[in-house]
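Omission of a single protein chain aside, the complex is shown with its protein chains in their original locations.
Showing chain A:
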Amino acid sequence: MTMTRLTDLTIAAARDGLKKGEFSARELTQAHIDAMAKHRDLNAYITETPDLALTQADAADAALKAGDAGAMAGIPIGMKDLFCTEGVLTTAASHILDGFKPQYESTVSANLKKAGAVTLGKTNLDEFAMGSSNETSYYGPVKNPWKRTGDTTDLVPGGSSGGSAAAVSGRLAMAATGTDTGGSIRQPAAFTGIVGLKPTYGRCSRWGVVAFASSLDQAGPMTRTVRDAAIMLGAMAGFDPKDSTSANIPVPDFEAALSGDVRGLKVGIPAEYRPEGLNAEIDAVWQKGIQMLKDAGATPVDISLPHTKYALPTYYIVAPAECSSNLARYDGVRFGLRVTEGVRSLDDMYMKTRGEGFGKEVRRRILIGTYALSAGYYDAYYLKAQKVRALIAQDFRKAFEVCDVILTPTAPSAAFELGAEIDDPITMYLNDVFTVPTSLAGLPGLSLPVDLSAEGLPLGLQLIGRPFDEETVLRVGDVMEKAAGFTAKPAIVEA
């Protein structure tokens, strides 16, 4: 064993160390439980489950000894609190799910359990995964472990998977699950200097994941290396008859795709991702990424995705419409919060429960969706948006006729200050300008950290692949990761 702290290991290194018996899953888990307790001020977890984690760790140690350990045996992870976990409080960071203990396990968390993963707890998020800064959580904002150089101002970790991102970046988990509807894995990954992969729509089952926008929601891994993302995705993915949109195709060995060779690969560079006023540092890191791939033998190709500017307006019809429909289930009757004070009728109970139970951003989106789907407006808003969405998907199909993978910035800026954008919904929505198109088209997108800004904050780039071609995305990401040599850590980890 080298001097590397247990909490600083990658999944790949921990897997090897566990196999060789250099440390036990219990030791590894305890180190993370200690880190989780030490950094509670980040508010990365809504619910900590240390006892459960140690029990799972002991089971992993037994499996390792018996030689039948799964791919994630003994790896301590955070579980975004949007995944239903049997018997463990599941909140979606909303007041309306007060006290909800699912009687079943989501497919993705069940798959991870089956692979031997140890769950440290449920990570914080924007309420119902609606937000880009983790400030809409009923359980309070998450702090980014990173701070600007020489500055103590608290920054947001991005969102909606902000608790997962902060936990992985701050070494309070070796990896974590995320979900991504319009950028909720990739943008927080970029803001916290980690790797986040939104797989192709249909790759991971949505069963048991609290629904936001069903045609966009997709679970994926958040890790500190591309290899770890490959390992973890392999454990999460797979066909599930309980999800009608789950893809019935084999799960490849994602780790085996990391050949280190991208020679001859064509990398699309979309002109529309360099809008007027693009942050100069973001543009510079993008140019750096292009140069890395050139040096590795790939060929940049100029491409056009002409409907890019319409992706956000499309998203802000489609996602709220689906959200208003999905969130109709919170009625105070079957689970969660029920407001009874001053209630005179059933409608009254619905209205008071939902009025008190939903936060402001969720309320805004339900109302927009309700309006867009209401009689007389359906064609003008929802149908129009679904047509533009088809054109956005077609843009990508055409682009992939001339390239194998697309490289773009992940987010238009580095992490910003808490409170900076929360009062202006549209400014907040612009955080996802580079990630939403991929979501609308259902394509895999990976964010990886490439450089630090002048202020000392991580900046990420996004790789977009063809449907179900996570392997190419991971292969290119692995090559870029080696070229970038991003080894910076937030100060709390160095301390």
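Throughout what follows, a residue touches a chain if its C-beta (ideal position, glycine included) is under 8 Å from a C-beta of that chain, and two chains touch if they have at least 3 such contacts; residues count from 1.
Criterion: contacts and distances are computed from a predicted model.
Not shown: a single chain whose UniProt protein name, out of "Flavin monoamine oxidase family protein", "ABC transporter permease", "Pyridine nucleotide-disulfide oxidoreductase" or "Aspartyl/glutamyl-tRNA(Asn/Gln) amidotransferase subunit C", is "Aspartyl/glutamyl-tRNA(Asn/Gln) amidotransferase subunit C". The chain omitted from view is touched by exactly one of A:Thr55, A:Ser215 or A:Thr472, namely A:Ser215.
The chain omitted from view is touched by exactly one of A:Gly336, A:Gly460 or A:Gly477, namely A:Gly336. When the whole complex is considered, the residue among A:Ala247, A:Leu418 or A:Leu463 that touches the unshown chain is A:Ala247. Residue-wise, the contact with the chain that is not shown comes from A:Val388, picked out of A:Val388, A:Leu407 or A:Val450. Touching residues on chain A toward the chain that is not drawn are 99-104, 200-202, 215-216, 241, 244-245, 247-248, 307, 309-310, 312-314, 316-317, 324, 331-338, 340, 343-352, 354-356, 358, 363-364, 366-368, 370-371, 374, 381, 383-391, 393, 425-426, 429, 441-442, 467-468.
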